[in-house]
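A short write-up of the structure that comes next.
Of the protein chains in this complex, all but one are displayed in their positions.
Presenting subunit A:
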Amino acid sequence: MTDTPLWKRVLIWGLVALGITFALPNAYYQRVETHNDAVAAITAAGGVATPEQAADRALWPDWMPSALVPLGLDLRGGAHLLAEVKVADVYAARIDALWPDVRDALRDVRDQVGNVRRQPSVDGVLRVAISNPDGMAVALEKVRALATPVVSLTGMGQNDIEVTADGSDIVVQLSEAERIATDERTIQQSLEIIRRRVDEVGTREPTIQRQGSDRILIQVPGIGSAAELKSLIGTTAKLTFHPVVRSTQDAGADAGPRNILLPSMDEEGVYYILEQTPVVTGEELTNAQPAFDQNGRPAVEFQFDATGARRFGDYTANNIGKPFAIVLDEEVISAPVIQSHIPGGRGIITGQFSVEESTELAVLLRAGALPAEMTFLEERTVGPELGADSIRAGQMAAIVAGVLVAVYMVASYGIFGVFSVIALSINIALMFAIQSAIGATLTLPGIAGIVLTMGMAVDANVLIYERMREELRAGRSPLAAIHEGYDKALSAIIDSNVTGMLTALIMFFVGTGPVRGFAVTTSIGIITSMFTAVYVSRAIIAIYMGMAKPKSITV
């Protein structure tokens, strides 16, 4: 056919060649994956390769594209968790931390406000009673002076706390702008800490994403069970060191003011009354390593930073012979008696750990504590064997579907059916190429999307061929019939694909996980099938008409 300009033919076949090249790595998934891992490891090691890595690298040529279609959790196996961060927890801690400052500020004006006493109140609200209500104005002024401007884009010009008078009480709480800013910080911090914890375990390509205002989506491929992952990321890991007041067997014991009652982690029925304000906290740790104590039991070794080391040193020097509690997430791990001054900020935590537990605790301490507790709203885990079964089943279905569609098309349209089957094969290659190039995840419904595309992509060819038949019946020449067939069918092809695209896009925005994978695959399939069924099949027919020069054609 002479009506397709050369540049266009070159462009079409160029795109096809490019597509096949980029799809090719997926045909050798294992090899390319090993190659990619080796390349990453070599780069990480600064370009130095072990003989094994060099051998792995040689499995796939460096000059070839090596991007693979990422496999979804339902195919590779892995865990998907949706966590909600209890952002409001942080308000209470912030407000509690304000109390000493408020007390000190009011102490300066004692002659005007009288005695200052903290009143019980709901979490996140500080209530302070003053004995001389006449001094309220002065008291409010003093407490308001503690406020600092909010540092955020939206809360500019507002203060972080709201101070109001309620009878003889001063009520202090976080301002709306500060709450928003705090939430933002809490989530960012949680994301960062979860990322560090997951990275410590070293799995491949974890996804850690914020969702909405207070949720975090965590997807970790290739992990055996969600329980393991959940204990890793769900633990707050807040480590504090407190002076011990006394220990007790009574769970309802009155701890007294400024003290807290906490249970022992390992000893059933043992409780400790501790001073509420910690001497040092886990935030001052610079390192933590799994280790063994002098009796060979698993333990965790830690190292404080300069401030922490000084405080820890001073405290141990002044309190020799007294017990000292190591608290993790509101439970006392152990309460050893201080034997001597501990300078240098080095210490060891002993408890009834297994080796796994001490390793996990060290990871948690290194990564830092979560700013707030998390709850899990959704959990989905798929074992790697089920994923592999799904891939096998999907492949089988795809092959059978491909053969059925091919046989049916050839039986219906003869040589033209063969052309559309070639176009369809190119279509599948292009789908893989695009998914690899943009890193769009392939899920099990995504495989169904590919198979469905096989069935639906030939629709464009069917429309064209049926048109060609009509034109041939109307007595047109082969070339004219082909031309008219493509021209007239185009409107219907575009209309039907636009609506298909529309539903796929909606699915993408509404769906999650596997469904999203289906949406991505079908959208890509729609775009590539328009290209292959219209342009590629026509280019194939052009070659056929040019080479065979048939006097008449039968579609």
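We take it that a contact is a pair of C-beta atoms (placed from the backbone, for glycine too) under 8 Å apart; a residue touches a chain by one contact, two chains touch by 3 or more; residues count from 1.
The rule is short, and it goes like this: contacts and distances are computed from a predicted model.
> The hidden chain: which UniProt name fits, "Protein-export membrane protein SecF", "DNA utilization protein GntX", "ATP-dependent DNA helicase RecG" or "Carbohydrate ABC transporter permease"?
"Protein-export membrane protein SecF"
> One chain is left out of this view; which of A:28, A:408 or A:544 touches it in the full complex?
A:408
> Kindly state which of the options A:137, A:337, A:400 or A:543 is in contact with the chain not pictured.
Of the listed residues, the one touching the omitted chain is A:400.
> Tell me which residue among A:15, A:161, A:177 or A:382 touches the hidden chain in the full complex.
Final answer for the missing-chain contact: A:382.
> Write the list of subunit A residues that the hidden chain touches.
Residues 3, 74, 82, 84, 226-227, 230, 375-383, 385-386, 389-390, 392-394, 396-398, 400-401, 404-405, 408-409, 411-414, 444-445, 447-448, 451-452, 454-456, 458-459, 462-463, 466, 469-470, 473, 486-488, 490-492, 494-500, 502-504, 506-507, 510-512, 514-515, 518-519, 522, 534-535, 538, 554 of subunit A touch the chain absent from view.
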